[in-house]
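Below you'll find the structure I mean.
Omission of a single protein chain aside, the complex is shown with its protein chains in their original locations.
Order of writing sets the labels: A, B and C. Residues in every chain begin at 1.
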């Protein structure tokens, strides 16, 4: 039997709190899960600093990746049962696409590293490029497993993730405005945070999904379920992903890594005991795939534990603030009140903080949904509803709710600063009092005025 | 206002997936949560290697500690509302005990380190002693916060955890056969693993709990709820905590730490780059509290990542097996088949494995419930049911189910060995075939025969 | 102790699937639950014909009424703990209002009869007037219990339900755009139907509710939770309450009761055996409160069981269709296609159906949310959010989502007709074929064209 068709002697299951069980039928999938690169995802949190706000949300990218696989598997099962292709090009589902879809689903996040967003920003890495490298580089275990299917298979799986794979149904399963990836993370993040906002009716959405010539559409009878999913997604962004305290911890992390990079760029630093050897390639921007694969959340926090005893007081303090969860405070500002930022930064400097490391601004904006627009840099695949006569209509044209948020960015701009500006430490109150007062006069109702 | 009575301006809540919200009314509790020692628990998994079997169970001791606090808070609320003391010694609830109970609940696990069970075994640490040290040593932030209540307060909280506190109601809230600790971990571990076994009716149990002279009793009308809790606990042990693959990963971890200790005991080891500085005090068994507090799960796995490139092939291989999740296989044995172990170990050596590092035996036995027995080393506090006339009866005398498991240990003894003994690697099949065959003939129906 | 302050010797609880437990502290509440009029609600389904579509939704108004009581109790607890009044008129919560609020919550639906909406329409009853009558008429057990508090108490409770009670906080708890009534039915109907749409974060909403001078406001930090509630409500209307098959069964019920009324208006009808004695007062529109209280869902279906053997073929057939769940079919129409209705009705007559009893139109429109508008017949109490400086803002001015649906009715207009028009019965196909064909040509994509 060719490897790709080889089934496990008995279907295997992994217990999962969101999907109850993850079902694994193919040896190929089991082998991918058992690779070193995939197991590494167990040590990288899905939500990064948000777990410092929602303490239950300590789940990892490993868990999420299995969930995306499982949803994709269910979509394939449903398509094969209800919409199997009869003749090539009839717009129905060709089950020969199943394996490439399942592998792309499982591996779509394999290139993520610790606290990806911040890490990438400081060290100029790119998790998407690394994902492709892990799939296609002959040195990885993942590549070795994929190659057993065929020499072209690794590149095919990569092309699904890169959205260049010829079959749009497969691409849209994994990445579109309503795909297996988003559906899993919304449900999973809601489950582990304990919030209710991310809940939508997965079973119903899966039931109304159907393949068509140009991708995946949704039967119009399921319009409200799709609408409800869009709303859930919107709420999760507003309530969880954009939480100001989570962003405040990200600011600290970012400044901490930046500071370390600067510190270690001077050669004498390297000689000290307990040096962050695993980060050196990144400080020098001379890393290879193997260097990258040695990193995980624990690597960073281990170095932070070293650094909290550093002779650089800023590095030590930021390490302490991150490890011991001392978030910066924040307020919103707008185009007009933005002009006040320099003045606020000056006051903060006067109070004894290096404004470069202890303040920041951060915009969190999400586009909850948009129709296809060829003028966009990355045009989105719009959500299509299929009427009983087979005609498609775009979601926002029939849903007043979705229409209300279509194409509109939602989020806020925040200025971050040390908590001490609001709660002066005892000991120096008299000295700094006027500074604090001036500072606080600029804040009202969570806004800079 | 004295510090201990100081309430937050507005009750604070933390979102929790198990209890919905954790309610915090006292500044003291908030300050304890914000200590460095408590925040460190965010980096120590509650279930250790079991998260390698139940992938959703990535929650930490931080989360669990908050849950134990919350259950204790609810018990205090209930006692104060329904059973407030009128005269000293009347066996009812004295709400002055609330703070000591809440602090003990929150801090009962503060001395845990990474993969505690295994770590303690190899490095001769003792998490209970360390808990007491963290509470009572003047250098910790926790001690500093507790001292603000009164100079004796740290020792009082410690004595609750050590079970020497004079009020048995407070002690039994935190540790007895049905306490806030167990109730939280059963519910939480069930939630995150996604299993149903740990579910019992917490609200009902809290409702039938009541203080009496010698501790805490349960109204007899709630007998079945208590019974159901005992059964849930039994099932969680059988299904989750004793899972053979989780124990197999623990065996690897244990041998890995043992090997590292032996390797680094030779002085030349210390000079190599990327040395495990944070572990040195433990290798030498000369650690202090500060050394201990720098460790977490990530520290260990970071060193394992270093070691996977070690020149010691056993250290490198065990590091790889742990990080990449390559569990040993196992079978059960009994007193009789135990005699076969030397022969099995010999075959394993013949197949090329160092039996000291690649095999082990492990017993997992739990006492699901027992009545008080003064002859035991650590006599258990039995569960008392209160009848409508106020008389107490011990649980197992009225519950046939509980009686069936009272005083009976349940679990198994397993022999662990490399998976390769069952699935020979290609390349050397011919050579080793007879060895594998001999080995496998000793196994039948998951037992050594 | 005055009756109103009399507490049960021990707080009593009723197990509830939505709120876990319903807590009862006052004897007054227990006595009200035990009245004949309240127990009667056990025999009246909450969702009427919707239970014929969502088979799990067989819960009753009894259950819902307890839930509204419980939410109100929690609101009072929260208000009393966090916002107790200090001086009269300070806009905070006066806990002397608790009892009137709890009673109004418990009794707000006590005047409902079987399949209220339809029954009222045919027999010109008015459940709100009957609610007031049950509370204030000296003959009811409810009135007797309420009178024990004070002679004015029954009228006070009634005035809360009538929205004329002077304290707007109490009124808004029970009836406003986000009140205990709506919050309970959304959660409960979602639970029993098994749909996910009605889920919102009750605990969070209760946490951000607060009394103010003119009623109840919500802290702005909870804006998204309120928004999510509005969305849930919207979805429940679209998906559950407006379900076309549920409305189709209501059409049958309505025509069936209408037909019975007409049949029994002729005096000879009364003489037949198994006459619907309990309905006579309603046929004659000469009913009193006692007559009304004898009715429940089972009374109606018992008479339908009699009538399925009636000599009036239309009465018999409609009874059969209702009891055996044979819904009419339906399609949407709009202002333009409305002109086709006479033609469709003619075709239906030609196919042998009396169009008066076998067709109907039905509009289902809901106003998901609106701001206060003094020009409306019944102006709505708008949802106010309180900023950190105490200023109020109306919800739709800060929520883009809510703004999108504010003041906009949502729903559809449907034309109902016999299923036989789409699925001709065997036996008469040839004869009627051209009729069916003509009929079906008017339908496309669930619309009349």
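Rule of thumb we're sticking to: contacts are C-beta pairs under 8 Å (C-beta built on N, C-alpha and C of every residue); 3 or more make two chains touch, one makes a residue touch a chain.
Because the structure is a prediction, the values reported are computed rather than measured.
Across C:4, C:60 or C:246, the residue that sits in touch with the chain not pictured is C:60. When the missing chain is restored to the complex, the residue among B:54, B:200 or B:417 that touches it is B:200.
Remark: the omitted chain is touched by one listed residue; of C:20, C:74 or C:175 this is C:20.
The chain not displayed touches chain C at residues 14-18, 20, 34-36, 39-40, 42-43, 51-52, 54-56, 58-60, 62-63, 66, 191-195, 273-275, 277-278, 294, 296-302, 305-306, 320, 323-326. Residues 195-197, 199-201, 224, 227-228, 231, 234-235, 238-239, 387-389, 391, 400-401, 403-405, 408, 410, 444-446 of chain B touch the missing chain (whole complex, contact as defined above). Where chain A meets the chain that is not shown, the touching residues are 10-11, 13, 20-21, 82, 203, 207.
Going forward, only the chains that are shown with their structure count from here on.
Shared numbers divided by all numbers used gives the overlap of an interface; between chain B and chain C this overlap exceeds half, so the copies present the same residues. Rounded to whole angstrom, the centroid-to-centroid distance between chain A and chain B, based on C-alpha atoms, equals 31 Å. Chain B and chain C have Cα centroids lying 51 Å from one another.
Among the residues of chain B, those in touch with two or more other chains are 20.
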